[in-house]
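Have a look at this one.
Here the complex is missing one protein chain, while the rest keep their positions.
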Amino acid sequence: MTPNTPSKTSNLSHEGRRTTTIHAVGVYGASGYTGQTLLRLLGTHPQVQVAFATSESSRETLDGMELMPLADAPLDTVRAVFLCLPHGVAGKVAAEAAAKGVKVIDLSADLRLDTPELYQQTYKHEHPAPHLLPAPYGLPELNRQAIMGAAYVANPGCHVTSVLLALAPLARLKALSPDPIIADTKTGISGAGRSPKLDSMFVEVYGDVRPYNAGRVHRHVPEIEQELHKLQPDCGPLVFVPHVVPVDVGLLATVYARLKPGWNMARIRAAFLADYEHEPLIDVLPEGKAAQIKHAAHKNNAVVGIGPLVGDTLVITCAIDNLRKGAASQAVQNFNLMMGVPETVGLV
Amino acid sequence: MTPNTPSKTSNLSHEGRRTTTIHAVGVYGASGYTGQTLLRLLGTHPQVQVAFATSESSRETLDGMELMPLADAPLDTVRAVFLCLPHGVAGKVAAEAAAKGVKVIDLSADLRLDTPELYQQTYKHEHPAPHLLPAPYGLPELNRQAIMGAAYVANPGCHVTSVLLALAPLARLKALSPDPIIADTKTGISGAGRSPKLDSMFVEVYGDVRPYNAGRVHRHVPEIEQELHKLQPDCGPLVFVPHVVPVDVGLLATVYARLKPGWNMARIRAAFLADYEHEPLIDVLPEGKAAQIKHAAHKNNAVVGIGPLVGDTLVITCAIDNLRKGAASQAVQNFNLMMGVPETVGLV
Amino acid sequence: MTPNTPSKTSNLSHEGRRTTTIHAVGVYGASGYTGQTLLRLLGTHPQVQVAFATSESSRETLDGMELMPLADAPLDTVRAVFLCLPHGVAGKVAAEAAAKGVKVIDLSADLRLDTPELYQQTYKHEHPAPHLLPAPYGLPELNRQAIMGAAYVANPGCHVTSVLLALAPLARLKALSPDPIIADTKTGISGAGRSPKLDSMFVEVYGDVRPYNAGRVHRHVPEIEQELHKLQPDCGPLVFVPHVVPVDVGLLATVYARLKPGWNMARIRAAFLADYEHEPLIDVLPEGKAAQIKHAAHKNNAVVGIGPLVGDTLVITCAIDNLRKGAASQAVQNFNLMMGVPETVGLV
Partner (left out) sequence: MTPNTPSKTSNLSHEGRRTTTIHAVGVYGASGYTGQTLLRLLGTHPQVQVAFATSESSRETLDGMELMPLADAPLDTVRAVFLCLPHGVAGKVAAEAAAKGVKVIDLSADLRLDTPELYQQTYKHEHPAPHLLPAPYGLPELNRQAIMGAAYVANPGCHVTSVLLALAPLARLKALSPDPIIADTKTGISGAGRSPKLDSMFVEVYGDVRPYNAGRVHRHVPEIEQELHKLQPDCGPLVFVPHVVPVDVGLLATVYARLKPGWNMARIRAAFLADYEHEPLIDVLPEGKAAQIKHAAHKNNAVVGIGPLVGDTLVITCAIDNLRKGAASQAVQNFNLMMGVPETVGLV
C-alpha cells in the first residue's frame, strides 16, 4: 500500500474474518451549514475517518476537528474529498484531487453542467476545470451505474434533487406533455448559506414567505432541464419559483406537470413505484397524501406524494432536507457508491 | 329617529356645520381570530360604535366589550352586523337581520355561492337562507357598484381574495388561455381558526410546510371559479394547492396563468395598472418585484407583483393579511361602501 | 424461563460467545409527544423490542407500531413498561406491573413524591398506589445506586431535571446559603402535551414569551425541594418561574443561587467537575460559557454552564431537551440501569 492510499483495517473486525476498510477523507469548506452537516454525518459513518477539514473563514473546532486553511490541507493523505466550496474554487480543487487519484464528491455547482459553455452562461465566469466535464451527475436514484466507481461526481443542488425526483419516473416514460412544467418550491433559509447577510437574518425571514429569482433566472434551472432532457428530450420548459419560508432546514417542491393523453392515476402510481419502491432513501406516500417538510427535515430520505391528477395536470410533492438529501447525505450516498461501500451505510 | 335606527351625531363635529354619523354595529362570533381582528378595527373606526359582540364559547371581555351569547344579541339596536359565524349558522342570522332592515356583512361562506345547489354540493348541507341568493359578492375592487348601498354582502374567503386579485385584470380582458390556472398559496395558520385542534398546535406547525386539500377539493375552488367566470367565462379550470406555513398571519398566492397570444409584459402591466393604480387598498409592485407576506401582514392592503412572463406563462404574486384584506378589513371596506362612509375610513 | 419472562438471545451474537439479551417492553401512552419520542428511541435501541404501545385517544400506527387501548395491553409478555400516562392513572398500572414482576419506569408524577400526603397536597387527589412510595428517584446522576436493579423508578419532571442538575454539586457539598434560590426556566411548548388546547396553539405561542405558575405554585416545586433537601437539608426555599418560549423542544434553566462564604469560582468548578466530569450524559461547558437550548435540543445529554459568580450569587445555566433528558431518554437511561444494560446504550 502506498503512503497516499490511506485505507486501514477496521478495529471493528472480529477474529480477522470480517474486515472493514476505513477510508480517510477530507472535507473542504466545513464551516458552512452543509459542511457542518456533512462533518456530523461522516463522524458517525463506520467506514470513514475524517482526516482534515478546511475553512477559510473560521479556525474553530467542529465536532472535534480543527479547521485548517484550504492551502494547508494534506490532500495526499486521503482517499476522497468532499468539496463544500464556492463555485469557481471547487473546480480547481477537484482537478487537483482527480489528478492525484483522490476521489471527489463536489457539492458545488462546478461539475453539474455538462459543458463549459452552459456553465459560463449560467455562472458568468470561465469554468475552472473544463477537462472534467461532463462529470457523472450524482443523483443515485437516476444515475447509480455511472456513479459506482466514478473518480468524481457532481452532487446536485437541493432544488434540483426535489424537482427531479418529482418528475423522473414520468420523464423516463416520456409521459410529460410539451406544456410548461411549474415547480413551486419552499425552502428553509439554511440554503442561503452561513455567511451573514441581511436577507438571512432572523428579523427578515421571520413571519415572511418570500419568492426569489422567479421564472427562469435561478441557476438551478439549467441543471434541472439538462437532467430532465436526458430522460425526455421533448418535455416542456420549466417555470421555477423558489420561496424562502421561515424554517431552518427542509425543502418542499410542489410540481405541476401536464401529462400526455392516456395517463391515469393507476398508471402514474405504477410508474413511481417501479422506480422508487425499492429505493432505500425514497419514501412514496400512500395515495391521497401530500409530502410536507416535516416528513423529511432532519432525515436523509426524500418523500414523494403523487397526485391529485386534475384533468391532465398532475400535482407531485417532494420533500427533502435541503442540507441532507439536498446536499450532505446525498454526498455520503455518492461516496458510498464510489467506494464500494453499501449505499446506505451511515445514512439509515 | 326610531329606536332601532341607532345613528347619532358625532362628538367630533365642529360648530354644527360638519356632522358625522356614528353607526351602531354588532359583531357575531367575536372570539375567533377574525372576530378579534374585526373588533380591533372597529374599535378605532371613527364612525362606528360596537353595540354588542357575541360568542358561544367565551364570556371573556375583548377590547372592553363583554361577549354575550348569540341568542341575547339586541339585533334591533344596530344598523349593521358582521357575521364571523360558522357556515350554516351565519345564513340564519343574515336572514333575520335582513328581514329587520339591518345591513349584513357575512364573513362566513353562506352567501358567497350564487345558488343553493352549488352551496349544498360544496358544503354538504342545505342552504340556510336560499332566498338571499345570489348576494352581492363583497370584493370591492371587482364589484364596488353592487356593494354600494346593498342590504347584505358576502365577504370573500382569504384564498379567494388573493387569487382573484391576481387574475381579475387579465380575466376582465379575456386574456387567459383555456389552459389550467395554477394557484399555489401559502397561508398562516390563523386561517384554520381559534378552536383548538392538533393540526393548529405550535409543535405541529413549527418547522413545517404542509399542503392540504390539494387539487380541486378545497371549498374555495367553486367560489374562485364562480367569480372568475363572471369576468371570463372561457378561462381554464383552477388547480389549487394551499399550504400551511409557520407564520400566524399572512397569505401569499403564487399564481401561474397562461395567456392568449399577443400578451406581452407591457400590455399585462397596463391591464393591472388600469384596474389597480387608483385602488386605495391595492399596491402594484414595480416590475421585477414579487409580493411577499411581509408586504401585507398586519396591514389592510393587498400587494400584487406582476411577472415574470415565461413563454405564455405569467407568474403573478399576491400577498394579503388573511385576517384583514382576507377577512376583517375587507368587511370594514364593504361596510363603508354599504353605509355611504368613505371607503377607507378606519383602514388607512 | 417462565413464559412471562420474554428475553431472547440476540441475533447479533457471534458464535455463542457474546450473547446479547433483547428485552421486550411495553409503552403506555405512546401517542403524546413524550411517548412518540420514547418509541423512536426504543426503536433504535439494540437490546429492546417494543411488544406493545397503548393510546386511549388514537388508533394510529406510530413507527410501525399499532396503538391499542391500555386495557388490551398484554402486560404479561414484557419485562418492563414505560408509563407516559396521566398522573392518577399511571400509579395504578405501575402497581399492577410491579405485582407481576414487570419493571416500571414511570414518566408520570405518581411515584415522584415520597409520601402520599405530599402527593395529595400537590395533585389534589388520593395517591393511586401508596404502597409503592417512596420509589427510587430516577435521576441517574444523583441516584444511580438506587436505580440499578430497582423494580420501579420515578422518572423526574423536565424542569426538575434541569434545576437539580444545576444545583446538585453545590448542595451535595452544603454550599448553598439559606437565601432563596431563583430558578427561571424557559421551555418549549411540547412540555404542555399533545392534547389540543388554546394555549398550545401556534398563533398563541408564536411571538410570545409567557411566564406561568410563577412562584411556588408549579407542581414541580415540591419535587425539586424534596430531592434538593436530601442533599442539603438547610438550603433556601425555591422561587420558580417557568416561561413558555416559541420553540417546540428544549428547556433552559437559569438558576441564581447564593453560596456560603468561602466559595470561589475555582472551588465551584471543581465541585461540578468532580460530580459530572465522567458523566456520559452531562457536558460541562468551559468557563465563561453559558448553556443555551441549542446545545441540548434533539440530544440526549444535559449541558451545564457554571458562572459567573457575582458577589455570592452564582449563575448556573442548564439546558436539556425536555422530551429527552427531561423525559424519554432519561427513561431509557433508567431502564438500562435497571436491566443491567450499559447505561448509555441506545442513547449515544
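Order of writing sets the labels: A, B and C. Residues in every chain begin at 1.
We adopt the following convention: a residue touches a chain if its C-beta (ideal position, glycine included) is under 8 Å from a C-beta of that chain, and two chains touch if they have at least 3 such contacts.
Keep in mind it's a predicted model, so treat the numbers as computed, not measured.
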item: Option touching the unshown chain, where C:Met148, C:Ile182 or C:Val345 are the choices; value: C:Ile182
item: Option from A:Thr21, A:Ser177 or A:Ser200 whose C-beta touches the chain left out; value: A:Ser200
item: Sole residue of C:Ile224, C:Ala297 or C:Met339 that reaches the chain not shown, by the stated touch rule; value: C:Ala297
item: Contacting the left-out chain in the complete assembly, out of C:Arg59, C:Lys174, C:Arg216 or C:Arg267; value: C:Arg216
item: Touch list for subunit C against the chain that is not drawn; value: 179-180, 182, 184, 186, 207-212, 214-217, 237, 239, 241, 243, 245-248, 250, 252, 254, 256, 258, 290-294, 297, 305, 307-308, 310-311, 313, 315, 317
item: Where the unshown chain meets subunit A, residue by residue; value: 33, 188-190, 194, 196-198, 200-207, 246-248
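Convention: only the chains that are shown with their structure count from here on.
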item: Most distant chain from subunit B by Cα centroid; value: C
item: Centre-to-centre distance between subunit B and subunit A (centres being mean Cα positions), rounded to whole Å; value: 42
item: Geometric centre distance via CA averages, subunit C-subunit B, whole Å; value: 48
item: Subunit A: positions in contact with at least two other chains; value: none
